[in-house]
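Input: a single structure, listed below in structure tokens.
Removed from the display is one protein chain of the complex; every other protein chain stays in position.
Showing chain A:
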Amino acid sequence: MRAQFVMSEIGVGLRRNLTMTFAVIISVALSLALFGGSLLMREQVSRMKGFWYDKANVSIYLCNKQDAQEAGEAAAKPDGSASGSGGVATCRKGAVTDEQKKQIESELKQMTLVKSVAYESADEAYKHYQEQYGHTALASSITPDQMQESFRVKLKNPEKYKVVTSAFAGRDGIHTVDDQRKEIDDLFRILNYLNYAALGIMLIMLIVALLLIVNTVRVSAFSRRRETGIMRLVGASSFYIQVPFIMEAAVAGLIGALFACAMLVSGQYFVIDHGVGLRDKIQLIDFMGWGSVLAKLPYVLFIGLLMPSMAAFIALRKYLKV
């Protein structure tokens, strides 16, 4: 195989179909940028999950006097239904007692799943609430009496919060077992849908790119039928005849992949690190670093090289008689 000969053939072929080559490069670049973006988004989501799950904990809110009162009123209603009044049945026997608190705490500490347990008194809860929402009108109408005591439980495996929920929910003295993960999960579900949408668009772009490549190969094979005809007659191997076409597609795909890489890198640079500067603006999110972006680039390049080559190879079976 004469490398120089093959290279010059590729150059000639790519120049001959310049517009088509551009179309291939652009569509490959876009589809691979979406592919890389979706890989990165997936990683970002799992990173955020780890970050937030770690921060999130299961809160066991205990009944205070007000809860007990509401529950009692609800039970006393003639129709016996507790609906609508906001009363919680487990608080009917009054506010939580010290005994109940001790019992709950020791049970929590015995669970192997539990990493740590923190007790928050009503006063502390009031203080936290004021810190967070002190400037709102609602916060000024809240008194420490209305706040609930609670246990803040951190789990070794945050995914298993349901064990805690089922163990404590519905017990006397416990108002509610609240898990913050539920809210986070909703957010992640939305992010997941966005990810699927990106993947879907990527798939469509990829199909467009492959169809373009098939068409390019067809035009290329037609415009070079004289050469390939002679090659066939003098006994060039089918591999030798096909390689320039496949390489043409591979080179176009590689250029597209390089553009896609550039898009991903500049996305990280201009959107997250500098420019828009999301990393500084949203400190709540732990954005991924350069390592994650760079780790995706080989995949992008590999697919950018492989997919067009395979498309070309398949197209050749149809359009190039060997």
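Basically, contacts are C-beta pairs under 8 Å (C-beta built on N, C-alpha and C of every residue); 3 or more make two chains touch, one makes a residue touch a chain; residues count from 1.
Heads up, the rule we're going with is that contacts and distances are computed from a predicted model.
Asks: Given the choices "RNA polymerase sigma-70 factor, ECF subfamily", "Cell division ATP-binding protein FtsE", "ABC transporter permease" or "NADH-quinone oxidoreductase subunit H", state the protein name listed in UniProt for the chain not shown.
Replies: "Cell division ATP-binding protein FtsE"
Asks: Out of A:A236, A:V265, A:I285 or A:L305, which touches the unshown chain?
Replies: Answering carefully, the residue with contact to the hidden chain is A:A236.
Asks: Going by the touch rule given at the top, which residues of chain A touch the chain that is not shown?
Replies: Within chain A, the residues touching the omitted chain are 1-2, 5, 226-227, 229-238, 240-241.
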